[in-house]
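Note that this complex is displayed minus one protein chain, with the remaining chains in position.
Our next item is chain A:
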Amino acid sequence: MPPQTSQFHTVTRETFARNPSDKQFEYPALQTLTYPHLKSFNAITECCHGDSAEDGLSPGLIERALEDIGQKVVFDGKPGGVGGYGNKLSMWVEEVQIGRPAVSERDTHSVNRLMFPSECRERLVNYAGRLMVKLCWRVNNGPVQTELKQMGMAPIMVKSNLCNIEKFSPRQLIDVGEECEEMGGYFIVNGLEKIIRLLIVNRRNHVMAVVRPSYANRGPSYTPYGCQIRSVRPDETSATVGLNYLSDGQVMFRFSWRKQEFLVPVLMIIKSLVDTSDMEIFQAILREDFDNTFVTDRVELMLRKFKNYELHTREQCLAYLGDKFRVVMNQAEDVSDVDVGKFLLQKVVLVHLKHNRDKFNMLAYMIRKLYALVSGECAPDNPDSPQHQEVLLGGFLYAGILKEKLEDWLNGIRMELMRDVRRNPASADFLDRRYLMKIIGRVPSDIGQKLHYFLATGNLVSSTGMDMQQTSGYTIVAEKLNFLRYLSHFRCIHRGSFFAELKTTTVRKLLPEAWGFLCPVHTPDGTPCGLLNHLSHSCKVLTYFARVDHLPRLLASLGVSLNVVNPEAGDLSVQLDGRLIGWCSPKLAERVARELRHWKVTGQHDVPLDLEIGYVPPSNRGQYPGLYLFASPARMMRPVRYLAADRKDMVGSFEQVYMEIACMDDEVDPKTSTHQEYTPTNILSVVANLTPFSDFNQSPRNMYQCQMGKQTMGTPAQAIAKRTDNKLYRLQTGQTPIVRPKLHDSYGIDGFPNGMNAVVAVISYTGYDMEDAMILNKSGHERGFGYGTVYKSEVVDLADARRRGEATRYHFGLGADTPRKVLEKLDLDGLPFIGIKLRDGDPMCAYVDDVTGRTIVKKFKGLEDGYVDQVRLLGSDAGDKECQKVHIRFRITRSPIIGDKFSSRHGQKGVCSQKWPSVDMPWTESGIQPDVIINPHAFPSRMTIGMFVESLAGKSGALHGIVQDSTPFQFNEQHTAADYFGEQLAKAGYNYHGNEPMYSGITGEELRVDIYIGVVYYQRLRHMVSDKYQVRTTGPVHVLTQQPLKGRKRAGGIRFGEMERDSLLAHGVSFLLQDRLMNCSDYTQTHVCKRCRSIVSPAATAVSAASTRRTVQCRICERDDAVVLIAVPYVFRYLATELMAMNIRLDLAVN
């Protein structure tokens, strides 16, 4: 039996609402939902180890990025100086500062200089802080000079460490006009809330074996085999490199630089990395496994073939590389070829590793894995499996763009200097600070604006491509349609728009590897199905680096050989974050993995809980074996119970595949199970968890509910007075559901009601509930059932009306020439009265034109009447200008009408087809009349048993006045939900199965069968007829064709298309056909000359002295006796003239 843990908590909530806390949030779980966004943004300026800042700070991402950008060098070409190139100017960015959002400096009125998010939303501006950059340079070896440059305003994530409300308590949040449980995690751009989407990318620093047929198209002797690794630098930017296998056994190293792809023999890279010998390379790849002739043959051949280059030493290889890549790498003139080569290796080859020796080992490992793949010793890794995936976090992407823009700026300065040196060598003087400032001033420096462009459009404008597969679709608007939709924006995770175009459906498949990380239920159906997933509610995305410096030592103490050069045959590699740290036998590896896990869970030896211990055991043609440890951020992890110590273990998506995690109690096998799920609902997303009794439903229905829950008219926000959204839907009479899961309480969904508890009878009554229609009780509706409101906004900006640079000529207000009627709606300030009702064409606001002295009245447009809800006067940033912009919010009442859409929480949607007066509704013996009647046919094929159970639970909950816990997986065959709730019903004197005798409202006679009636939570969906109906008798027509226009907005018609025409033809109803296609469309009459059979030749004669009557005469025959009037569609006339223009004569045979 499910324990009765849920309660309505009405009093607690009331207390919290009246006295918001000064300390903690009421729903801490809610706050954690946006952590992937928030913490990743925080990492830009402060990176920490572990969950709390106390664990020790390390430089933020941007600081690391500056290190990676390095110095840019220019020469002035003057005689003397370094190496004959002239004076050497090297410059670099030393520091980046992002300030907290504050009011403009020009503002002289504000005492409190801080700016808060709600102000930005209301004023439709950006929430941004000043971006300052410290540019340093030195000439030759002279003193370092610095200049602080302002680079525009950088967008700031709400509630991040740069935000002004970062640590605000609920009470403070309310004081600054926020939601009391504000979660942050988004940017405010032009008043809109923008989120950087979470994207799925390849797991970092892990070699993946891939077989791609397209690899074979790269050139002769290329094969589909390859392996690749996405290396991530310490500043969270990445570079993917790969190996390609050629049919002769050679291996090419593939990398891309500035969106261009390059292929280099892998031995060239290996030999450039370290001073090495062929022997050493041979051993590093083979690892004492000399019996493996497949590999020995190929390595030998590869080494032999490389002799053709005649490059013997490391220097030679580097110089060769540097020579070939000097132009591509865009290096300064004084840099030697060897250094260019080194630069290439540093920037491109396995950038996650710092030391060349590590890179060498890793490359050798990659080659060996590639050979293993080719020989069939191991299987290719599936890039679509979450095992090989991680998350690209918004904050990290933001940092990457910032880094790139900074580098672009530096490069821009360099190019500008070079150009100036070339053009005006005389005036170029690097020692003159003013000269340098002049040049720097020419380079566009508004990085803030570029960041805003990125957030506003979601387009990534990048010179390097940033190792991404897409250039657009990075950001989304966080719509506050209702709370569930808002929430799921932060939890949604996209596979990348590249995969959306893919014809194969393999990427969309739900894989068992995703268990617990991605919700199997919460994905839309249709185009984005399977590509747009949602994180399970318990899944965490790491945003910090776990501390693992001591791990190699720890591993050594467990017996792992740290001697990476000469492993024994059959040994497995041990890798930590893509660095080869040692070797050990499979047996030992298993023990090490077990031991490490125990330590990490119990907190011994400082092994971080977030360490991922992926032990891939040797198998027959399975995944390539090894012990892979991960401690890096951006991984998905989730909590499960570690049985040996009965403590929480965090499990990652890589290791989970090889772990024994039992789900339910009876699945725990003492021999194998090491872990157990805390609860099976952990695998579901927040929204999917809110579907009551979802385990009783057919699975697609739960998917539909996840969609419909997000389309419901509910409570979008509590601070509705502070919202300026274009469109806001609100249910005025929301209720808390009687039947809800426990998570409903922990996420505080009660603060945002999404529907109503309705008495639902499942009965076919009067026929108006056929085909998914539903009948509403008119009296219920009159008492407020489903009453909703839509808020629409309108912005009037007088600056739009005048030309740029022109003096202010328009002012809000009414002039002397105002018509009397306008005064009924508008006040003297030219703005509408609050609360007044406006019809289509009524004045909405008015302003006076200085120049003409006339009053211009703006009209309200809309098919529906609106009440003026709020008028906002939007001032300028500095507050020193006259008000030129107003924001008017209208309230449109939407009480439910026939044609509006409703749904239960089980994917059972329906359209209201009739509102019966309550006397006509059936009733039960106690006089209860249903609010909603649905048809029994809605059930057999859809199998939403959960709805039946909810009905039972809701009924007994209502009778006993209790909350019913609807968390899925609480019941089983021994303890069925039907019995549990049936007993409650029986106790209240009702039928055990939830049926009741009912009486016909019309005759009063008892219905022949008893009816299933209970209480079900109903949602009102936002699709309403008022937004959709389209009718037309006559109306506007197209200028050219004279046919009716299309489009609801333009009062157009609905197309009577080809297929509709076909069906009328098939029916033989030609009169109807003519009526539709001609009489009601573009009917015209025209003259035709029967003799010359032309439609274009007849023309009206001029009025002459001879006759005042105009006749129509054929211009070719010059007579009028053969001219007749016929009816044709207007487009036909148009066609005739078009043909005439092409010298084609149209011959009409008229009888």
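The criterion applied here is as follows: a residue touches a chain if its C-beta (ideal position, glycine included) is under 8 Å from a C-beta of that chain, and two chains touch if they have at least 3 such contacts; residues count from 1.
Following the convention adopted for this analysis, contacts and distances are computed from a predicted model.
The complex appears with one chain absent; UniProt names that chain "DNA-directed RNA polymerase II subunit RPB3" among the candidates "RAB17, member RAS onco family", "RAB guanine nucleotide exchange factor (GEF) 1", "DNA-directed RNA polymerase II subunit RPB3" or "Bardet-Biedl syndrome 2 protein homolog".
Check A:N112, A:S214, A:N424 or A:T1003 against the missing chain and you find that the one touching it is A:T1003.
Across A:P79, A:P213, A:G961 or A:G989, the single residue that touches the chain missing here is A:G989.
Contact with the undisplayed chain is limited, among A:P213, A:G526 or A:G835, to A:G835.
When the full complex is taken into account, the listed residue touching the unshown chain is A:S918, out of A:S40, A:T855, A:S918 or A:Q1113.
In the full complex, chain A contacts the hidden chain through residues 18, 721, 732, 778-780, 782-784, 787, 789, 835, 867, 869, 891, 893, 917-919, 923, 925-929, 986, 989-993, 995, 997, 999, 1001, 1003-1010.
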